[in-house]
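The structure's right below; bear with me while I get my questions together.
Omission of a single protein chain aside, the complex is shown with its protein chains in their original locations.
For clarity, chains are labelled A, B and C in written order, and residue numbers in each chain start from 1.
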Amino acid sequence: MKQLKILGLVAILAGLIIAPFTQATYGTYVLSSWLVFTVAAMGLNLTLGYAGQISLAQAAFMGIGAYSTALMTMAGLPWIASVVVGMGLCFVVGLILGYPALRVQNHFLAFVTLAFTTLAFLVMRNEEWLTGGIYGLVGVPRPSVAGLSLMDGTRYYFFTLGVFILASLSFWWLVNSPWGRAFKGLRENPIRANSLGVDTRLVTLLAFAIGAAYGGLSGALMAPLVQYIDPMSFTLIISLKILLMVVVGGSGYFFGPFLGAGLVIMLPEFLRFAEAYYLMIYAALVVFLMVVCPSGLLGLLSRGIAAIRSREPAERGDLKEGAQL
Amino acid sequence: MFKTITLATALATFGIIGAASAETLKLGNVAELSGPGATVGNAWTDAINMGVDEINAAGGVLGMQLEIDTYDTQTDAQTSRALVQKAIDDGAFLILGTVYSSSTIVNMLVTMQQGIPQIVGSESPSITQKGNPYVFRSSFGAQKSMPKIAAYLDEGLGAKSVAVSWVNNEFGKGGHDAFVAEMEARGIEVVADVSSEVGQADFASDVTQLKSANADAIFVYLHEEESARLLKELRKQNVEAPIIGETTLLNQKVIELSEGAADGIMGHVGLTVDAPNPEIQAFAKRFSDRYGYKADHNAMKGYVAIYTAATAIERAGELDRQKVADTLHNMTITVEDVPNILLNVSWDETGEVSRESFLVEVQGDETIVKDMLPAN
Amino acid sequence: MTETVLSIRNISKSFGGIHAVRDVSFDVYKGEVLGLIGPNGSGKSTLFNCVLGQLKPDAGGVTVTGQDVAGKRACELSKLGVGRTFQQLSVFPEMSVLDNLILAGQEHRGSMFSRLFGPSDAGLTEEADRMISFFRLGHLRDELAGSLSYGQQKLVDAAMAFMANPALVLLDEPAGGVNLTMLGHLKERLKTYNREHETTFVVIEHNMEFVMSLCTRIVVLAEGAIIAEGTPEEIRANQTVIDAYLGS
Partner (left out) sequence: MSDFLQLIISGLSTGSIYALAAIGFTLLWQASQTINFAQGEFVMVPAFFILIGSRVLGLPFPIAIGFGLAVAVFTLGFVFKRLVIQPMLPHGHLPIVMATIALAILMRELVKEFYSAEAQTFPALFSEQTFDVFGAVISHQDIGNLAVSAVAIIALQLFLGRTRTGRSMQATAQNPGVAEILGVNVQRMVLYTFMINAALATLASVLISPIYLAKFSNGEPIGLVAFLAAIVGGFNQVRGALVGGLLIGVIDNLSAAYLSSEYRIAGPMILLIVIILLRPQGLLGTSEGRTV
């Protein structure tokens, strides 16, 4: 099983490396935007999937990251510096936004974060002196690595892929460390976790802050990809789109956002044949998925695997003992 | 495992990207077929499709039949950017659209980088001010129409003060800024400056502010439905000041939706199917016969766009994008040459359009053209 | 048996006009299993919550191994060496039994940052496995805790309370809802643990049979005050206690 998993990962990675060579520019662009949105969805997966705190603010964090990158790189500063600033800013704002989560949960938290996204949008649109207002900022440069310009779409794709892999590995490390267990503890049973020494207050804030920082990183990748940013790219609809990615893929599963972002971004492509009806079919599919499998596609998959396993006629003495207890 | 399969399917899908065959010339139409801009994008697209059929029936362009691929932006800027790229990948020689300025400003970067001529229906001034040598309008930007309105306010109405209601997006902001600049130039005071959101439903507060400013005139720069809602509220609160607008305010849709509240409003339109010109009347009839609804200025923009594209390629004489773009700069098309261009039109070196335009007034349910304003 | 682990000094607490606890004092010594019993509304829960720092007493104070618990958050209390179980089921249902136990111990290992960069299990797998086999849960090690039976989850809950090697464990109705076979197993394991590690227990329980056979000493509360204190045998024979329970 483990070898199979590693083999699968290697195959996917190889696919991602070969992909742009089989693609026209558009395909490469779509793949790049999949990578970018996966990073944002990964962050939300930490906040929501692992730590159980709903947030509709991920688009706002992407916005903070994207504007930091746009403003700084257009002023001639290196991309990497803008990433540090953007992610740092998101981390701090995420900490602040985490505070309401200490008081309220569920739909209340959803609305506080929704309000935050709306306010962030208003600031991006109205504060023209800083953000360029509704026109946004045009001509965000793509960074160069070791003197190599990334203006070419395929090169920028590989750059994005590199950052994406780094982000995924750190995420993997994080959720498999004791911190990951503490996040899950917060989601599963915050009171019990607290009584076992988990500082739930700190963990909640961190879940928001780290998730937000991933949003910032995603924005920092997006601005040079699109080479243009405007407030409309960071509205509530985008937050909902990211939420959809996490939930459809499987919230709380490491690969959930990868799959979810892929579907949300690529599905319109597959449904193109349906022309004007595709959004309708798409929405109907989501409703159907939520009705039959609320834990998302990976939840469905793991349920399937569990069902197959339990059919294996293994001699399990422990079952007898278990039934007795 | 599942992921690998998804990816493989994705790769396969993208693999099937065909090249245009020799006898046809492929054009891409990227437009707002769904989302808030659906009405606008559909009128634009319908007119283009009608134009393509007529051009093909008349023998096509350079002996080739036109083939048009249509892409739906969902009125989303980033999607439009991706789709312009897709249209180019699919082999489009030239891009038509988008109509929403917020989308155009993003996707025109793609055509610029790849040297693809693009004819847009957007009116935000910034589009032709960014030094993009491949972007062309099919109707003029707000900075071209505002001086005409300003002249009318100043000389026609003798207004000393004006209240402005505008929609706070790319379209409205561009128009607003151009208008306010003209007002300053002419010494007319802007006494109330009220912005509203796209899709805003409640205009009570906006109207209260416009009303209490006691301006000599009210200038409205909103999308169609918002215009109708605003007009109804203006009438409800008994606002007496003359109401002046630009193209959208005088759209047939606004007159219909506002149920009488549009009576008496005046304004400037770049393109209107109510113009007495025989070419425009003929177009309006063909359009409503074919689609069962009345063409508006967005349909006219689309129609002009496809004829502009066809004429420019014909005049360039070969399928060379750079040459087509060069031809379009400083080009003039007259109605004598191409009747379906509807009005004599010329482009400057930035891709901006000059054309005659109209001063109209709504009387009852009718739009009456009061005056023809020369090109500037 | 002289080291004081928990010291309750003159605790009073009232809600509105009702005195839930009045002037209660007692000590609990190292290695003791103290039962805290009393009829419904006798003030057990209020007292319990004062010990856990969740309620602030109007007067008096609580110290654990000499440290004041007033105003301490649950996670700080845990760091002071206080473990607890809950009345209702309190495991992490979507995590494996092993992960439940590692989570129960990990916050006591190193600092926040050393944990992030340290091993994934915070070096606790062996200890967790020991605890799992101590409670005879070996066959369920990798199952999701939520998929276990009620009684099994109670065992996991208890095992979690011990992972951090606490000086004092508060057991809140451990016997509630557990079937007889399981109850015997639980009691026997708790006794063994107490013997082997000299961990101090305070038990709140309604099941008299269970309390009497588990505890070494019992404190009886009625109407917010201590009415009796002694070994299980003494309490069993105490007329005041019998009256309080039967109601007079």
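Here, a residue touches a chain if its C-beta (ideal position, glycine included) is under 8 Å from a C-beta of that chain, and two chains touch if they have at least 3 such contacts.
The structure displayed is predicted, hence computed values, not measured ones.
Student: Over the full complex, note down every shown chain the hidden chain is touching.
Tutor: Within the full complex, the chain left out of view touches A, B.
Student: One chain isn't shown here. Among B:N107, B:S195 or B:T272, which residue touches it?
Tutor: B:S195
Student: Tell me which residue among B:E23, B:D53, B:E184 or B:E256 touches the hidden chain in the full complex.
Tutor: Only one of B:E23, B:D53, B:E184 or B:E256 touches the chain omitted from view, namely B:E256.
Student: In the complete complex, the non-displayed chain touches which residues of chain A?
Tutor: So the residues of chain A touching the missing chain come out as 48, 54, 100, 103-104, 106-108, 110-112, 115-116, 118-119, 122, 125-126, 240, 243-244, 247-248, 251, 276-277, 279-280, 282-284, 286-287, 290-292, 294-295.
Student: What residues on chain B make contact with the chain left out of this view?
Tutor: On the chain B side, contact with the omitted chain comes from 34-36, 38-39, 42, 168, 194-197, 199-202, 204-206, 208-209, 211-212, 224-225, 228-229, 232, 236-238, 253, 256-257, 259.
Definition applied: only the chains that are shown with their structure count from here on.
Student: Measuring from CA centroids, which chain ends up nearest the centre of the complete protein set?
Tutor: A
Student: Measuring between Cα centroids, what's the chain most distant from chain A?
Tutor: C
Student: Nearest whole angstrom, what separates the Cα centre of chain A from the Cα centre of chain B?
Tutor: 36
Student: Per the centroid of Cα atoms for each chain, what is the distance between chain B and chain C, given in Å?
Tutor: Taking the mean C-alpha position of each chain, the two centres sit 74 Å apart.
Student: Chain A to chain C: how many Å between their CA centres?
Tutor: Distance between chain centres: 41 Å.
Student: For chain A, jot down the residues that touch at least 2 other chains.
Tutor: Residues: none.
Student: Considering chain B alone, which of its residues make contact with at least two other chains?
Tutor: none
Student: Under the stated contact criterion, what part of chain C meets chain A in this complex?
Tutor: 73-75, 77-79, 83-84, 86, 90-95, 99, 102-104, 106-109, 112, 115-118, 120-122, 138-140, 148-149, 151-152, 155, 160, 163-164, 181-182, 185
Student: Could you please specify the touching residues of chain A with respect to chain B in the complex?
Tutor: For chain A paired with chain B, touching residues are 4, 8, 11-12, 15-16, 19, 22-27, 29-30, 33, 125, 133-136, 138-139, 226-228, 230, 232-233, 255, 258-259, 262-263, 266, 269-270, 275-276, 279, 297, 301.
Student: Which of the residues in chain A come into contact with chain C in the complex?
Tutor: These residues of chain A touch chain C: 174, 176-179, 181-182, 184-185, 187-189, 191-202, 252, 316-318, 321-325.
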